[in-house]
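Below: the structure, in structure tokens.
Note that one protein chain is taken out, while the other chains of the complex remain in position.
For reference, chains read A and B in written order, and residue numbers begin at 1 within each chain.
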Amino acid sequence: MTQVSEAPERVRPRGERSLRLARLVGAKIGGGLVSLFLVAVLGFLLFRVLPGDPARAMTRGAPVSAEQLAALRHRFGLDQPLWKQFLDFLVNLLHGDLGVSYTYSRPVAELIAERFWPTVLLTGTSTVIAVLLGLWMGTRAAWRHGGTFDRLSSSVALSLWSVPTFWLGLILLMALGVGVGPLPGLFPVSGMSAPDVPPGLLPRVLDTAHHLVLPCVTMVAVVYAQYLMVMRSSLLEEMGEDYLTTARAKGLREDLVRRRHAVPNALLPTVTLIFLHLGLVVAGAITVETVFSWPGLGLLTYEALRGPDLPLLQGTFIVLAGSVIVMNILADLLYHVLDPRVRGS
Amino acid sequence: MSPILRLRDTSVSYLRDGELVPAVRGVNLSLDAGETLGLAGESGCGKTTLAMSVLHLLPRSARLDGEVLLDGHDVRTLSWGELRAARWSSASVVFQGAMHALNPVRSIGAQIAEPMRLHEGKQSESRLRERIAELLEQVELPVRRVDAHPHELSGGQRQRVMIAMALACGPRLLIADEPTTALDVVVQSQILELLGRLVSERDIALMMISHDLSVLSSSCSELAVMYQGELVEQGPTDRVMADPGHEHSRALAAAFPTVGDSRFRFAPAGTRPSEEASSAEPGSALLAARGVSVNFGSGDGIHAVREVNLEVADNEILALVGQSGSGKTTLARTLLGLQRPSSGRVLFDGAELATSTRGLRRYRGQVQLVLQDPTGALNPRHTVYEAVAEGLRIHGATSDERDRVTEALEAAELRPAESFFARFPHELSGGQRQRVVIAGALVLRPSVLVADEPVASLDATVRGEILALLLRLRVERGLSTLVITHDLGLAWTIADRVAVMYQGHIVEEGEVEQVLLNPAHDYTRTLLAAVPSLREQPATER
Partner (left out) sequence: MSAPATPRAIAWSRRGATLAESWRVYRRDRGGLVGLALLVVIVALAVLAPVLTDGSGLNVTRVDAAPLQPPSASHWLGTDESGRSVLLLTWWGARMSLVIGLAAAALSVVIGTVVGVLAAHFGGWTSTLLMRFTDFFLVLPALVLAIALSTVLTRGLGTIVLAIGVTSWPQTARLVRAQTLTVETRPYIERAKALGGGHRHVIGKHVLPAVLPLVFATTTLTVASAIIAESTLSFLGLGDPSRVSWGAMLKSAMDTGAVTAGAWWYLLPPGLGIAIVVLSFTLCGRALETVFNPRLRGVGA
């Protein structure tokens, strides 16, 4: 009698598995490079093609002769065909040359480098706090869903989510920075350091932290709701699954059922969503930095759009969009390492 | 010694919209070590609820009354701690659908180890690994798969993992809830055999739950039949099968026909008009596949169908039998023109299938499809009338729409047709839904019907009715039908001819009596031996 096998066995040797991983990492990075290229294309289109003649923009309506305009065009390569201009732009970009700011008369790359770390400090701190807070509250809300904590945390989150970031920032600035009525202001209202800080590392760190409180609270308040909602619904979905019944049947305590089975599984899809929402954090950074004059990329963007200083705006656009894309590639790879279901397929 | 499990007047009700809805009413049962009890019943009869009450795994909305004595202790009065200690160490469960019952992101080794760590206190990692290896060996899984995740295993392998997990803490009672439902017949018989062997080796009690009486009869010594929350019959398997006392038991038994038993053969060769039989020669076939192959993916992709020749003659029912993955559904889709063959030709009435959109549309008026799951096959937003009229509207035949819909519904035995017009699918029973799907196909007056597992998702008692309807359509309208099924019993019941498909090939084809009673190919024999059949089957020991 023929032996009828139940299905071809899906065993993969270890070597093949690491090859697959390498191929996957390659594909993700390749895809990311395409995205970064698209950002460059978009940056070129938005700021070089859409606004019309950049030479006119540079003169900002000042009366200039046709010869002067032509000379200007020639100097900036604007008399070249479009594809040639794009190629030059791309080559410059790869060399880290983002052009020269109209308003500051300094290289855009230099300005961005100065403002990069303050933004990383602000968005990094607030993201970490918001993620921890959101995941913890989301887990609690889902586990006791329908309970007081769930209803309260969901409504608070929903209300905060409905508030524009910058308005919350203005309110906090007025209430805790300037002070209301007899109450004095508790926190500095602008910048990231006071002019009269005593020398030494510790005082400087404390001073920066003091300045960080209000912008950070503002960002956390608006962003954590996202994470709460995502974690809550992800866990609620997981809670209906059969394998939790299996876990209970095995005699696991409820809190172990939750800690060992439900929460880790619910966290996996949440990871991706956290990174997908990074764009929102960046959006928040622009307005929060504007409100609190935090010397980061957001404030730089605001200064650029007031000009409008197109090379500067182009620079911040490319850097902000590029960093979000890079973070997302990293998140995607992380997800593939964490989740065995996608790891295998 | 007291029995391992004793149920005394056990009842379970669910709280729904402020009302208690009874699911199980006053069940009395007792089970001793080494005993095997089969609990049979249709979906919704309360059998799973009853099983879950043994470990008190019911949802919060459930109320449990009466006594459930597990090892002499009433689970209702145990504290949570005592109950948790009893779970898995006194009684464990093999759940239905192992894909969902296993945690998708933990390795199977870790999941098998979990209850051992929990119930047996500290033990060395190496000892634990040894025992997991032992368990995997017992369920005939390669030990090196211990780090695999559920999605990397086949359905049968996952079910083996569930069994290994259930045996991990040496329980005295094993509850198996539809352990083989989603599996192929061959795998099903392997799992049942494994389960039976392990249970008898360890002298533990087994309570097996299934809607399929033949599965239970081949593996349990006692049978209990449940109907609307009550036990309507209980006794030794032999007695219940040979002489069912309750009419529901009789209906259940009849729904799983025995191959070779002439009582179950609805379509003896004689019913076919003889002049039609002669038209079944090659060439005059109504619908034919000639050397059809279907490959998925490029290059070394999957060869789902390989070089198949198949003919459906005028006025005949042909059963295409095979396991899932044998390529039978792909072949059916190809015959319907829903899938383009990689090579070979599909002929209808001697002419090759059109490739143009319009030509295909005309063809589809002639060959119609009936799907396995009538619940999914009907758009939940469309009324019965719209569902049946859909084909007419696509083909622009709307002038006498109402009359034709009425006629089709009545041909599918939904009478009076008008009373069904305004209903939505969710207001119909499973059998009625399948009749609506059939009516939706009939309304185009096709000459061939392709039915893909037409009764597989229906309750046992409704199956016979739908099969009888297909048969009547052939007799009364001369409608040819290609029935695709994994169930040899179904082929025996209604088909004139049968074709057996295995790994993309048709390995055997011929008259039903010839193929099923004197199988020529090894694979057909394997299939026949694997059918968990009643006593007449020589393959089983009983």
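In this section, a residue touches a chain if its C-beta (ideal position, glycine included) is under 8 Å from a C-beta of that chain, and two chains touch if they have at least 3 such contacts.
Note that the structure is predicted; figures quoted are calculated from it, not measured.
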Selected residue (touches chain absent from view) among A:Val25, A:Leu46 or A:Leu256: A:Leu46
Touching residue (missing chain; options A:Leu24, A:Leu69, A:Val120 or A:Leu170): A:Leu170
Among A:Val213, A:Leu305 or A:Leu333, the residue in touch with the chain that has been omitted: A:Leu305
Missing-partner contacts on chain A, residue numbers: 31, 34-35, 38-39, 42, 46-47, 50-51, 145-146, 150-151, 154, 158-159, 161-168, 170-171, 173-174, 178-181, 189, 233, 236-237, 240, 276, 278-280, 282-283, 286-287, 290-291, 301-302, 305-306, 308, 310, 313, 316-317, 320-321, 324-325, 328
Residues belonging to chain B that touch the chain removed from view: 336, 338, 357, 360-362, 364-365, 368-369, 371-373, 376-379, 381-383, 385-386, 389-391, 394-395, 401-402, 405, 421-422, 424, 437, 440-441, 444
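Keep this in mind: only the chains that are shown with their structure count from here on.
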Chain A-chain B separation of Cα centroids, rounded to whole Å: 50
Sites on chain A touched by chain B in the complex: 1-2, 4, 6-7, 9-11, 241-243, 245-253, 260-261, 264-265, 268, 339-341, 344-345
Residue numbers on chain B that touch chain A, as the complex places them: 55, 57, 84-89, 92-93, 95, 97, 100-107, 114-115, 118-119, 144-145, 149, 151-157, 165, 184, 186-187, 190, 325, 522-523, 525-526, 529
